[in-house]
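One structure coming up, written as C-alpha cells, with questions to follow.
All protein chains of the complex are present and in place, except for one that has been dropped.
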Amino acid sequence: MSNAATMRPGRPALPEWVRRLPEYLTIWVPLLLSAAHLVSFSLWTIWISFTPSTLVPVAGWVGLRNYTAVTASRNWQIAFDNLLLFGSAFVLLSAATGLILAILLDQRIRGENVLRSIFLYPLAVSFVVTGTVWSWLLNPGLGIQKLVHDLGWTSFKFDWLIDRDMAIWTIVIAAIWQSCGFAMALFLAGLRSVDPDIIKAAQIDGAGPVRTYRRIILPSLWPITVTVVVIQLQFAISTFDLVRALTNGGPGIATQLPALVVYDLMFQRSLLGRGAAAAVLMLLILLAVLLPYAAWRYIQRRRGAHA
Amino acid sequence: MPDRSFAPTRILIYLAVFLIAAAWLAPLVVVVLNSLRTNEEIAQGSMIGWPQHLSWSNYAAAWSGFCVAETCAGIRPYMLNSALVTIPATIFSTLLGAIAGYAVSLWRFRGDNWIYGIVTLGLFLPQQMRLLPWTIVLRDIGLINTLTGLVLIHTIQGLSFTTLFCRNYYVAIPHELIRAARIDGAGFFRIFWRIILPLSGPILIVTVIWQFTHIWNEFLYGVTFTTGQQQPVTAALIALSAAVADIPQHGVQSAAVIIAALPTLLIYLLGGKYFVRGLTAGAVK
C-alpha cells in the first residue's frame, strides 16, 4: 500500500499532449479518414457532375447539361421507371411475405429455429450467387419451364426472363427470395416484444386470435414496418449486383436500373460527367426516401422525450 | 401468439410454413444437385433434376481446372483473392471500429458527436457516389488493380458500420467503470485492453460476421477496381457466366457457385444468432 504520488517513475515530464499523442492518433486518424472520404468524395462527385468531363476529370462548368442529358436518355428513363416498379413491388411484397412468415413462426410451432434459419440463409449469400442461380431457374430453356415441359405439360409458359415486359419481375422474385428473411426477422422481434400482459388482457376481454392480431399486435408493429420499408427501399435504389448476375439489364435494356446506368456511363462509355450526374440523381432519389424518414424519427424521438 | 390447441388451423399453419420453407430451400437444393450431375446430363434434361449418378468431377474442375477468360486455373485464385481481401479488411475495420466506438461512447472528446454523425452517414451514401474518387485515389497511390487497394477501401468504408455497431454496444457500459479505472491510473489503451475488450466478445463476433459476409459478397468495387487475375470471386463468377455462354457447363458452374458461397454460408450456420443480431443492429440505425 504505497502512496500513488511516490510510485511514479522518475521520467522527465512530457507535455500532456505529447504523452497522449498515440491515443489522439488512434482516435482521430480512422474517424477523420472515414469522415473526410465521405464528405470529399461526395463533394467531388457532385462537382464532376457539373463539368464537361468525359474520359478524364476536367475543370469547367456546364451547368445542368449532364443532368438533362442523363434524364433525357432512354436508358435512364427506363431505369427510373423500372426502379419505381421494382422498388414498390419488391418492398411491398417482401414486407408482406416477411410479416406473414413472422406471424406463422410466432405460433409456437415446432422447429422454429430451423425454419427461421431457412428463411434467413439467402442473406448470407451474395447477390451474384442469387442472381446466377435464379437466372438458371427462370431460364425457360433450362429451369422451371423446361422441367414442366419434360414432365409432359408442353403448353406451360414461364419465360419472364426473356420477356421484355415481365423481365423486371424476375428481379423482384429473386430479391424477395434473398431479403424477405430480413423483414421476417425484424417483424418477429417486434411480435415477440409485445407485452404478454396486454395479450392476456385481450384474451380476458374475449378477443380471438385474429382480432388480437388485428387490433392489438399489428398496430404496435408499424414503427418496425416503416424501418423495414425504408431499408428495403435503400437496397432497391442501389441494386446492381443482382441485375448484373440475373439479366445484366436485358433483354435489351428492359431491366435497366439507375446503378447500372451509372456504371455504364462511368466505366463503359467513359462519360464521367454524366456518370457523376446519374450518381447524384441516385443520391437524390435516396434522400427523397431518407429525409422524410429522418424527420419522422426525429418527431418520434421528440414525442418519446416528452411522454 | 400462444395457442397450443391442436386444430385444423394448426395443420394449415404447418402446411403453409413447410411449403414456403421448401420453396426457399429449392434453389440451394437445385444447385447442389446440379453440381453433382454431368454437363451432358443437364443438357439432356432441365437444370432441375436428380443426379443419375453422383459425379464429383465438377468440383475438381470448378476449383482448379476451369477456364475463366484466358486462364484455366478454376476459381481457386479468385477464392484466394477474396480471402486476401476479406480477412485483413475484416480485422482492420473491426479493430479500428471498436476503438473508435469506444472513444466516441465512453471517452467523450471535443467534436465527437459531429464526427460520429458524419461517419454514420456512410451507411447511407450510395457506393456510386464514391466510385470515381476511389478510382482516382487508388491510381494516385498506385493501388489500382491490387488486392491492397480493395483492403483499403473496405477498411475505410467498413468503419461506418463497425463504429456504429461497437458504439451502440459500448454506450450501455456504465461510465463509472471508466471513472474507476481512471482513478486506478489506467489510460486510454489500458482501459480498452483490460476492461472494454474482455466485455466485447458478442459485439466483436457480430461485427466480424457482418463485415466478413459483406466484404466477401461485395461485387461492385471488385469489378470496378480490379481486372483479370486480381478479381475477387464474385466478379469471377460473372466472368465465368459470360465465358461459358456459348458452351454451357452448368454442372461445373453450379459447383463454382457453391464453392464461392460456402465461406459465408458456413459462417452463417456457425454464428446464426450473431448474424441475425448484426442484421437487426444494422437496421436500428
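Note that the chains take the letters A and B in the order they are written out, and that residue 1 is the start of every chain.
Operating definition for what follows: a contact is a pair of C-beta atoms (placed from the backbone, for glycine too) under 8 Å apart; a residue touches a chain by one contact, two chains touch by 3 or more.
Convention: contacts and distances are computed from a predicted model.
The complex appears with one chain absent; UniProt names that chain "Multiple sugar transport system ATP-binding protein" among the candidates "Multiple sugar transport system ATP-binding protein", "Dihydroxyacetone kinase, N-terminal domain", "Monovalent cation/H+ antiporter subunit C" or "Electron transfer flavoprotein subunit beta".
Within the whole complex, the absent chain has one touching residue among B:C67, B:A181 or B:A243, and that is B:A181. Residue B:I195 is the one among B:A89, B:I195 or B:I209 that touches the chain not shown. Residues of chain B in contact with the chain left out of this view: 174, 176-177, 179-186, 190, 194-195, 198-199.
Basically, only the chains that are shown with their structure count from here on.
Centre-to-centre spacing of chain A and chain B amounts to 15 Å, using the average Cα coordinate of each chain.
Put simply, chain B touches chain A in their complex at residues 1-4, 10, 13-14, 16-17, 20-21, 24-25, 27-28, 30-31, 34, 42, 45-49, 96-97, 99-100, 103-104, 107, 109, 115-116, 118-119, 121-122, 124-134, 136, 156-157, 159-160, 163, 185, 187-189, 213, 216-220, 223-224, 234-235, 237-238, 241, 250, 253, 257, 260-261, 264-265, 267-269, 272, 275-276, 279-280, 283-284.
The residues of chain A lying in touch with chain B in their complex are 4, 20, 22-23, 26-27, 30-35, 37-42, 44-45, 48, 57, 101, 104-109, 115, 117-130, 132-137, 139, 142-144, 146-147, 149-150, 177, 182, 185-186, 189, 199, 209, 212-213, 217, 227-228, 231, 234, 237-238, 240-241, 244-245, 259, 262-263, 266-267, 272, 275-276, 278-280, 282-283, 286, 290.
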